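If you scroll down you'll find the structure; I have some questions about it.
Shown here: the complex without one of its protein chains, the others still in place.
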Amino acid sequence: MASEIIDLTAAELATKLAAKELSAEDATKAHLDRISEVDSDVRAFLAINEHALSTAREIDARRASGEKLGELAGVPLAVKDVLVTTDMPTTSGSKILEGWMSPYDATVVARCRQADLVPLGKTNMDEFAMGSSTEHSAYGPTRNPWNLDRIPGGSGGGSAAAVAAFEAPFALGSDTGGSIRQPAHVTGTVGFKPTYGAVSRYGAIALASSLDQVGPCSRTVLDSALLHDVIAGHDHHDSTSLTDQWPSMAAAAREGARAENLKGLRVGVVKQIQGDGFQQGVRDGFAKTLELLVAAGAEIVEIDAPHFEYAVAAYYLILPAEASSNLAKFDSVRFGLRVTPAGGGTVEDVMSATREAGFGPEVKRRIILGTYALSAGYYDAYYGSAQKVRTLIQRDFDAAFTQADILISPTAPTTAFAFGEKTKDPLEMYLNDVTTIPANLAGIPAMSIPVDVAAEDGLPVGLQLMAPARADDRLYRVSATIERMLEEAAGMPFYARAPKTPAKGGAK
Amino acid sequence: MSKAKLMDFEKALELFEPVIGLEVHVELNTKTKMFSSAPNEFGSEPNTNLTPVCLGLPGSLPVVNAQAVRYSISLGLALGCEISPSSVFARKNYFYPDMAKNYQISQYDKPIAENGSVEIELANGRVVHVPIERAHMEEDAGKLTHVGGSTGRIQGAEYSLVDYNRAGVPLVEIVTRPVFGGEADTPAIASAYVSTIRDIVIALGISDARMDRGNLRCDANVSLRPRGTEKLGTRTETKNVNSLRSVERAVRYEIQRQAAILADGGSILQETRHWHEDTGATSAGRPKSDADDYRYFPEPDLAPVEPSRELIEELRAQLPEHPTLRRRRLKAEWGFSDLEFQDIVNSGLLTEVETTVAIGVEPQAARKWWTGEIARIANERGVDAGSLITPANLAKVVALVDEGTLNDKLARVVIGAVIDGEGEPSAIVQARGLAIVSDDGALIEAIDAALASQPDVLEKIREGKVQAAGAVIGAVMKAMGGQADAARVRELVLERASQ
Partner (left out) sequence: MSDISADTVRHLAHLARIDLSDDEVAHLTDELRVIVDNIAKVGEVATPDVPATSHPIPLSNVYREDVVADVLTQEQALSGAPEANDGRFTVSAILGEEQ
């Protein structure tokens, strides 16, 4: 019974819960049991919600009393630890916040509670979302369920791995330069970064304010769309929150899943983010997907985005600059760690000692880099110039979207790499984000869906799809069609190919 | 601290031309803070006027208070500034424990208001136009209390306590351009300027403007240049100047201090200095240097402020009368002589007098009490007179005089008691038994006794030498402990003497 429950998608769970064929308590218990079973290997969770079962029971009671509940009431959910929660500690993967309890809930968490989703726990991440592998988590890395020797991606490796390992049907993530999409790519799952401002950032611990966006991840397109509908919409606590009335993403996904073909869809392939430098299996997966799209009637357009080659550089100026300021609040005064140097010291000494002890090497590296980029005398050359590159990249996208309805690329240059492979050279780790960064710089929606398994290592390969700002529904529609076509071709959904027992020492 | 060497003020002016620049911070009296919905209230229990935003809690985000923007635009307009069609918030990054985020949200290269001018009028009748460079919106910091050590000051303290209630209170910082040509009037220009800003924000109703509570704070930049030279001298910035009186004193002090150093061949250190009301001196603070790298950048959590032309015009139409025009009008309405009116303006008590008159007090009486007894006490204690007593309480005292319950001497006692927090005027009169004796029987008894003991005086009065009655009146007033109406006593003395 339990293993059947965890195989269900969020949409399927919701249907059974609504029909009272399944209780929220059983659904929650099945996932908690799965976590007990596999998380000592996967290590996706930093904290488990001790109120999960009682929350589920309350939902069951309300349903039994005839109360009309939301579509997803009783479905379990994993929450990235970047989001503050009142009933579980929030650390953002950092020692400096170890054990910290927030007195308020992030808006997206509050909305999930209001929709009667059941938070199972908080998922691991690179410290303050700085990284592409979870190797920068102060609490140790999460491991890829497809191969426990490989990284689960980052920063949201915990959420992606939890979903891939059937520990939760869907999860909340955050994406500053690919932190939802790249983990989806390496774990064979779906991850969606909404249009900047579509989802509230209130209560999402800021990395880079002008790039951060909260979004869903899951095993299917529809499940992400369902969660997207719960969390999206204006929030007066976030001044960058859009006031748009959004169409239902779930409706778009369902519509896409029913579509017969992709006739009339213009699909742009960006020259600058694919090709020679990419791993063979990634290129093969992308090529196969292109064939599939052509067969489905889509028109393929080659897109030249000349400024994309400056995207990584601009990103690694803007992000550290904003992060250096955002992380200044971790100073030992109001919350979090306090380290007093031997023999006491002034408040300045205490702050400096605390930040030295509480931040990991990647966080320090980026704070120092960001402080440099903003320093007097360097602002125009670095931060100022990076903001201009941002304009140029937006213009590249504007031009591209006159020729294509969506853009596609491989989600990342490689499949899941091995632990330690890129930690020695920060620059190499940064270049791993080359495909995902442009969407954040421009604020447009982008997602990753699993499309293939690389022949050489048996690891999943994702396809990135990008659309103009505010056309989030377009991505759900098209990706749902592609997902259905892939499922028809393979005879099973992609997630069914994931190893049921997290694989040690190789997926093959 | 060692006492600095000062040059005689007149001598300093002979050798140097003083140039000042003033930065005035105005706390707005909105209901909530600049970027959070926490109450903007003075005097609450520590750390109770907070939302996650004020504490810089992880994940929290600022949202701009619409009312604070409207107030800032109104203030910009009242300062004769242009309102920027697009102004931008920026982060000023530096670590200090009273600042929850370790950056202050302020405005940098795109302030809301620029290029204004404020007309001020000095006691000697001189009119000066102070050029305004900019006015920008920002947030206040929390409050530190230093514990341990001998003085309660920052030096020598063992630890400090932080209350973030004030953190995030809306501020407008008004920055002047350098003010040249003030010469001997320079200190007076500084205080008249701050006084005019105070009048403006009170008239706009956008600030409580109480300097003693820090609603209005002034930093004074002072520099000297030798006569006949062009280049501006190195300036110091004196902070913590928290009364109109100390603005004038601090500027004067800095001119004298800097002149002494320069005349000795020394050079001025560009630094922050602190004004000490008690010693009437400034002391060195943080040296200003290139190390002050605030790493300003546009605040990514906030959108630009782009007020519509309609909004600006609507606010312009609602602007109150300019303080200078208001002065001319009030002087005419109250029928005061130049001297009488200047007396009020110089004391910075125009608003207090106006409010008191508005309650129904005769202008002369309002002037007399504010610029007399209340100003005297304020002077004695080194505080602003306006902070001592409310116009309403003064009006109650004056009413007690008018109805004959108090004479001037007793009224002074009551005012002193109100200032010392003994309660309402009528309650004080009751509690202290201060009312004058209006019972003629008691007075007559005392008069008869006095006349009996001074038969020669009685004789003189009867001979028509009325001025001789003074001795009897004095004796009676003494016997009554001052609690009698001297005029009535005089009447009764003449009456009894003629019998």
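Letters A and B mark the chains as written, and numbering starts fresh at 1 in each.
Keep in mind that, in the parts below, a contact is a pair of C-beta atoms (placed from the backbone, for glycine too) under 8 Å apart; a residue touches a chain by one contact, two chains touch by 3 or more.
These numbers come from a predicted model, not from an experiment.
Visitor: Decide which residue listed in B:V305, B:L349, B:A365 or B:L434 touches the omitted chain of the complex.
Guide: Reading the full complex, the residue touching the unseen chain is B:V305.
Visitor: For the chain not shown, which residue from A:F278, A:Y316 or A:F417 touches it across the whole complex?
Guide: A:Y316
Visitor: Name, in rising order, the residues on subunit B that touch the hidden chain in the full complex.
Guide: 30-32, 36-39, 45-52, 55, 57, 63-69, 86, 93-98, 141, 144-146, 148, 154, 157-164, 272, 274, 285-286, 293, 295, 298, 300, 302-307
Visitor: Spell out the interface residues on subunit A facing the chain that's missing from view.
Guide: 100-101, 103-104, 195-197, 210-211, 236, 239-240, 242, 307, 310, 312-314, 316-317, 324, 328, 331-338, 340-341, 344-353, 355-356, 359, 361, 364-365, 367-369, 371-372, 375, 381-382, 384-392, 394, 426-427, 430, 440-443, 469
The rule is simple: only the chains that are shown with their structure count from here on.
Visitor: Which residues of subunit A touch subunit B in the complex?
Guide: 83-84, 90, 92, 97, 100, 102-104, 106, 201-206, 208-210, 236-240, 321-322, 324-325, 328-331, 333-335, 347-348, 351, 371, 374-376, 379, 383
Visitor: Can you tell me which positions in subunit B touch subunit A when the two form their complex?
Guide: Listed in rising order, the residues of subunit B that touch subunit A are 52, 55-64, 91, 93, 95, 97, 100-103, 160, 162, 164, 290, 293, 295-297, 300-303.
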